[in-house]
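Every protein chain of the complex appears in place save one, which is left out.
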């Protein structure tokens, strides 16, 4: 153990797991640690403090350990300014660039800790602005421009992973993870409704990420109502969701199943492709609403109530609507804007779009994930926010219950 | 092709698939066929008739082909009486015994076709009674007694697989198979409620096969209400379901989760084992109800309303209640009786018990399978009745909706 | 029943199910039928013939029934030429356009039945070329150009759904559907290897559709070997697959797990994003191979052996490689070309890309679907080819076994 460095941890580092994790990181990565100072928070609201020396056999190992500790909230003692290096070309980051977490992050520039704007995972950090008032932006790799000053290495970076809230935090618990179909539906829905009401009262933004199962399983009308009544401030979905929603209006079917009578009109499986051609003919969803071709449903309510939507294309689509963004990068950028504005994200039966939105979220945004597939819920909760509710249930039952909870109590 | 035999098919054999299947059987098994006579049903209600000669290279192959054709509804022309052989010992069937399908079946004894009682899959057929009034019983292998006259071979046996109903049959469709989470929930629930009402009006019997998820996910109160209001005439479940239901009453939790407040009282995971010990102490569920220890829930309503229940034990149980039948054979016998009495079976979130009940059902009993896991629904529908509805949904949402549909429309 | 029309069916229509399906269609859709002539194929190789009159209450119902019958292989007797209508604008089809199946299809133009080129589902049919030598192309909706002569209605169109092969067809069975994890792996893999060898001998084309799980679960080296040895003629994948494959080469990890030692180098989860930035810096995969940055793996072997690949982008990607087609429409077009050239498609652990490829395939292309998730295999087999093998197994076990089977027997 020839090289060493001292790091500090501060906060509710015992019950939030930060300290245990830090010990584990050092041991897993072949290092040693020596606690130099430790002050335990004696009571619930007292913070703890730990200063420890981390040792490794060589600089490379030490660097790797420190990087990992840093991402989990430990800060190197005696901090120096972050290292900046100019990007050599558009879309090309300098070697050794700092790749972000989704936690609140601070970068030390000229001796000052600057809060990073819009924290998002797996991005670069770019320092810009006047020397007397610099700012640190989170920039996705392909948006880095030649000459951008990109942060490299781990020096001068402080990450603040979420801590266990002192008050329990209700169902939006701290890293509970325990998603299960075995949790009682009704009371959980009440909590979600409460959160939606409180976001609304605070002038916040609720983003609904929507999959086609909403239409197939009978949740469409309730979702349309929530849009109309102002409980949803944005929709993020795929081309498929929009087509299914519009097909339901145009033909009374979704994927060819009459959702009222349950009859399977055999010719129905062509309605999907007919719907696409109708909307293409009209020129787009807004035009189809204006022409009176479309007069109900989720997309209709979006147009009618000026609720913005982003429709992203996919190679699986039967055909893009004029409104659909077919380029993945452009679509990600549009989704990123939605994600940054959101205070609460409802991920409703779509893995692809939920992952896309989740990728752009800071760890502080509350999320609700509902899917009938437990694996989908687990995957979304695991990568997601520190404050997430996962429900394994039928989306066609969930949305109407949420609607009733929100509208009947008004 | 040195050996041959002639078989006949009759009925709606084209659209029910019987004829295509028969051709396929012969080809798949290396035989040849020659249609000797074919009369097509020219209109919807006309039956078709096909007589064909089936050829194979040797007697063994022919026998195998004829067996398979027989099980699918083809009957050997010029029938002879069934072959009977005495069982050599208790539980031991004669070699070459006829193993049953779950379709309506007829056995030719003394020139007369006798309907088999209680058709059930994978059993033996035993002919008994006076020579002038013989009967054919379906007997599970381990219940065969020494000396029982058991049917062997395929001679003199006629099987009648279900035919496609001429009137569509609604959602209890003919071998639809198309289970999907994408079917609209509400209208399907209406159809199930209609069927339950109609069974009730006809004095029929509705059997609910229940898994613990009913309690965990919030469907318990609604199910208890259905029992109280007389919509459920029998419960088939495991020890676990009963304990979870009782725990909910005794401790307000299920598996330690407070189902009202959603708090996770940390000590709760012991309530399951405490509940078992409380009921054991009382001497059983009925005694616990009598003592006032248990005063609500599904098991309570069963006791209070004289709705019979069968609780089967399993090696996974934390401990058996006094009411639980721990021997698998005894439990199967009890389940068999329930199955024979049932006109409609609701399979609610339990694979094990649903398979156990399904094994005892004739192909003519209507079944409804609800589970959040698509694989479970598929497996149950595939082996089951010709008239089955499968729903992939949250049982905690399904039962309350079914309750509302049944009780609010009263 | 005031309107009627006569249709004909011909071929192995009983055991292929066509005739039963046709009866079912008429009954389900509220019509009536009357069989006017029926000649049964008396022996295995004899074809059957059925002419029947289909009746409905009005023209609209009749049209719907005839459309459905047509798509299932029934042809209206006394055919007339197909109706053609010019597309009003780019990307806009005429109302009532004929939307294709993926079966071999013929269109009647000037009294002649022309085979449709590259049959593919949910497209339009465009008739073009000189009057004395017209051709019928399958055109995806968004590629229709103003003035294109598009087929509308069902008149003059003949569809030939696949028939049950007379020789059994081995595991590439006829609509077997019975996908299951319970089929013995080794012998099935032998059959797949046989098919690959036979495609290779005939100078055919094997397309591998690849998901990232191939790399994570240890199937990468074997797949690279199959590419090198010439058993794979094209790769269709997402950006993620390529990045995981390249990461494995650059850092010895996949998603941060060292695939040799199983250690989880904690810093590894950043390797994914570092890999992207390395390849971007080099300018692309081919450039990275040329520079010696990448020297093994699937993508390396593709470059080294001139095996073409298509990488499609998605909104879930952490960042696109320079080689990745980020526009969904462009990517679909590239995939379409791959699909048209393929004689055998291996769908290896990716639902998204398999659906995208499958959407472009005619029903006559053999496909093999391997995934650890039964629902994925079922979904792919259900929509896919008439000759498909589904295997529910670990891709990391499957590919090495396939490699051994192919290379060790050389």
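Each chain gets a letter, A, B and C, in the order it is written, and its residues are counted from 1.
Operating definition for what follows: a residue touches a chain if its C-beta (ideal position, glycine included) is under 8 Å from a C-beta of that chain, and two chains touch if they have at least 3 such contacts.
A quick note: this is a predicted structure, and the numbers were derived from the prediction, not measured.
Peer 1: Check the options B:3, B:141 or B:293 and report the residue that touches the missing chain.
Peer 2: Of the candidates B:3, B:141 or B:293, B:141 is in touch with the missing chain.
Peer 1: Identify the residue among C:216, C:316 or C:353 that touches the chain left out of the display.
Peer 2: That would be C:216, which touches the missing chain.
Peer 1: Hey, which of C:107, C:157, C:188 or C:302 is the one touching the hidden chain?
Peer 2: Hidden-chain contact among the options goes to C:188.
Peer 1: For the full complex, which residue in B:92, B:293 or B:407 touches the chain that was left out?
Peer 2: Spelled out, the listed residue whose C-beta touches the missing chain is B:92.
Peer 1: Pick from B:51, B:67 or B:197: which residue touches the chain that isn't shown?
Peer 2: Of these options, the touching residue for the absent chain is B:67.
Peer 1: Using the touch rule from the top, list residues of chain B that touch the missing partner.
Peer 2: 25, 28-29, 64, 67-68, 88, 91-93, 95, 97, 99, 122, 140-142, 264-267, 270, 272-274, 276-277, 280-281, 312-320, 326-329, 331-332, 335, 352-353, 355-356, 359
Peer 1: Please output the residues of chain C touching the missing chain, sorted low to high.
Peer 2: Here the touching residues of chain C are 170-171, 180-188, 191, 213, 216-218, 254-255, 257, 259-262, 372, 392-394, 396-398, 401.
Peer 1: Contacts of chain A with the missing chain: which residues?
Peer 2: Touching the missing chain: residues 14-17, 19-21, 23-24, 26-28, 32-35, 38, 40-44, 50, 164, 166, 168, 374-375.
Quick note on the criterion: only the chains that are shown with their structure count from here on.
Peer 1: Which chain is the middle one, judged by CA centres?
Peer 2: Central chain is C.
Peer 1: My parser should flag the chain pair with the most contacts; which pair should that be?
Peer 2: Highest contact count among chain pairs: A-C.
Peer 1: Using mean CA coordinates as chain centres, what's the chain A-chain C distance in Å?
Peer 2: Inter-chain centre distance comes to 33 Å.
Peer 1: Using Cα averages as centroids, what's the distance between chain B and chain C in whole Å?
Peer 2: Computed value for the inter-centroid distance: 38 Å.
Peer 1: Quick check on chain A: which residues sit in contact with 2+ other chains?
Peer 2: Answer for chain A, listing residues that touch two or more other chains: there are none.
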